[in-house]
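Let's look at chain A:
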Amino acid sequence: MTSRNRKAVIGTDEFIKGIWRENPVFVQVLGMCPVLAVSNTAINALAMGLATAFVMLMSNTLVSTLRNFIPKQVRIATYILIIATFVTIVDYAIEAISLDLHKSLGAFISLIVVNCLILGRAEAFASKHRVRHAVLDALGMGIGFTLALLCLGGVRELLGDGALFGVAVFPDGFEPWIVMILPSGGFFTLAAWLLLINHMQQRKEAKTGRVQEVPR
Partner candidate 1 sequence: MYRTLVGVGMFCGLLIAIVFQGTLPVIERNRAEALERAVFAVLPAASQRTTYALTPEGEFVSDTDAVGQRVHAGFDSDGRLIGVAIEASGMGYADTITVLYGYAPEQEAIVGIRVLTSKETPGLGDKIEKDAVFLENFVALDVRLDPSGETLQHRIVTVKRGQKTQPWQIDGITGATISAKAIGEILATSSERWVPIINEQLEQLVAGESDDES
Partner candidate 2 sequence: MSNLLHRYPSFRNGVHPPESKADTHALKIRQFPFSPVLVIPLSQHIGAPAVAVVREGEEVARGQLLARSDGFMSVPQHAPASGIVQRIDFVPSITGKMVPGIYLKPHPGSSQEVAEGEPCDLGTASPDDIIAAVQSAGIVGLGGAAFPTHVKLKPPEGKTVETLIINGIECEPYLTTDHRVMLEHTADIYMGIRYLLKATTAQRAIIGVEANKLDAADALRAAAPDDMPVTTGVVEVKYPQGAEKMLITALLGKEVPSGGLPVDVGTVVVNVATAAEIGRLLPHGRGIQERVVTITGPAVGRKGNYRIPIGTPLRFALEQVDVSDNVSRVFLGGPMMGQALSSLDIPITKGTSGFVAFTSAETAAEEPEYPCIRCAYCVDACPIYLNPSQLGILAKNEEFDRMADDHSLMDCFECGACSYVCPSHIPLVQRFRDAKAIVRERQAA
């Protein structure tokens, strides 16, 4: 790309990169605890993803806004404080919206606080960029995270319960693979996704390798 339209692209790139190229789960392998713990159904996964995205959006915004006021020495403490605040808010919000959802997500809502992804974005991105970019970054990462969670939650619910978002997908008589909603199923499903992505990447590399050879 030329340097002229580069600036225009940056904004989109901040948004896009989190969804695929720097996907927090599949590529950076961050924030594993919630990814594995609450991806046993698609609904849980979606709720968790949105909650995380919301916290990330708010904390990124605030951190970016305050980036010139926060002293270097206490910046991490401040970030954690900000994140914990929004997590608490989300916690109460979810409990107000649906007790059942709150029950099934359990302590993992509170544990969003220690999701290294959020602190990582605050420290690595929001504290160094303007609010607009920080927001886009948070949105991209949040959506990427949510999508990844859905990928896991979808597969696990589909196989483990024969349903998607609580709606039965398979005809009656489907025998659920209970292991998928158990902890080991979480490990296996994420491993399977990573294997698939590795495989695709390797195929792509092999292909581009061939393409490059042709002109010679």
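The criterion applied here is as follows: a residue touches a chain if its C-beta (ideal position, glycine included) is under 8 Å from a C-beta of that chain, and two chains touch if they have at least 3 such contacts; residues count from 1.
The candidates were selected such that all candidates are chains of the complex that A comes from, given by their letters.
As the structure is a prediction and not an experimental result, all values here were calculated from the model.
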item: Given options 1 or 2, the chain of this complex that touches chain A; value: 1
item: Touching residues (chain side chain A, partner candidate 1) in the complex; value: 66, 69-71, 73-74, 77-78, 81-82, 84-85, 88-89, 92-93, 95-96, 98-99, 103, 160, 176, 178, 181-182
